[in-house]
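For this depiction, one protein chain was excluded, whereas all remaining protein chains were kept in their positions.
This part shows chain A:
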Amino acid sequence: MSRAARRPAIALLLAPLLALALGPLLAACDDEMSHQPRYDSYEPSELFADGKSLQAPPEGTVARDEPARQAALDQRPAMSAGLLARGRERFGIYCTPCHGYAGYGGGTVPTRGFPRPPSLHEARLREAPSSYFVDVITHGHGVMYSYADRVSPADRWAIAAYIRALQLSQNAPLASLTPDERRRLGGGS
């Protein structure tokens, strides 16, 4: 065998060895498999003037689920334990930072300088219809921003229902309690 013919043979033997040694090193780099030529969420794009790959829909676009959302917003769901549980959870996420867990307006954010929101237990808000709370969540009120992008229409009704439960919890007349419940309160019958 000539020298020239032997060289490819040696290369063939060495190639797998090299691949074995370099493979993991190459994999450690940001290769094409790890960064595929596609847009991930929020990735910048040079295609559009504003540099975003996540384009906002053009003005006047109607989302496919818009009628369903509107219907959920117009129609007040039936009161149920499930609705209240959902409302309690959503209230805890989106409302308590300002309104506090009991709804008096003593959340952590107002203690840091945000204007204190009104208590949910004042007469004006006790008498307001549930749709008022849904409307405030949807459009915002005063310094409160709209939460329409964070709280779905069905969840807005759930929060409104939970606000009703909160209000009742702070204003329940004694006469509405059963003797057993009164005993548990320690007041006797």
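FYI, a contact is a pair of C-beta atoms (placed from the backbone, for glycine too) under 8 Å apart; a residue touches a chain by one contact, two chains touch by 3 or more; residues count from 1.
In this text, contacts and distances are computed from a predicted model.
According to its UniProt record, the chain left out of view corresponds to "Cytochrome c family protein" among "ABC transporter ATP-binding protein", "Cytochrome c family protein", "Ion-translocating oxidoreductase complex subunit C" or "Maltose/maltodextrin transport system permease protein MalG". Within the full complex, the residue among A:P44, A:P67, A:G82 or A:P129 touching the omitted chain is A:P44.
Of the candidate positions A:P67, A:P97 or A:P129, contact with the unshown chain belongs to A:P97. Touching the omitted chain from chain A are residues 17, 21, 24-25, 28, 33-36, 38, 40-42, 44, 50-52, 89, 92-94, 96-97, 108-109, 112-115, 143, 145, 149-150.
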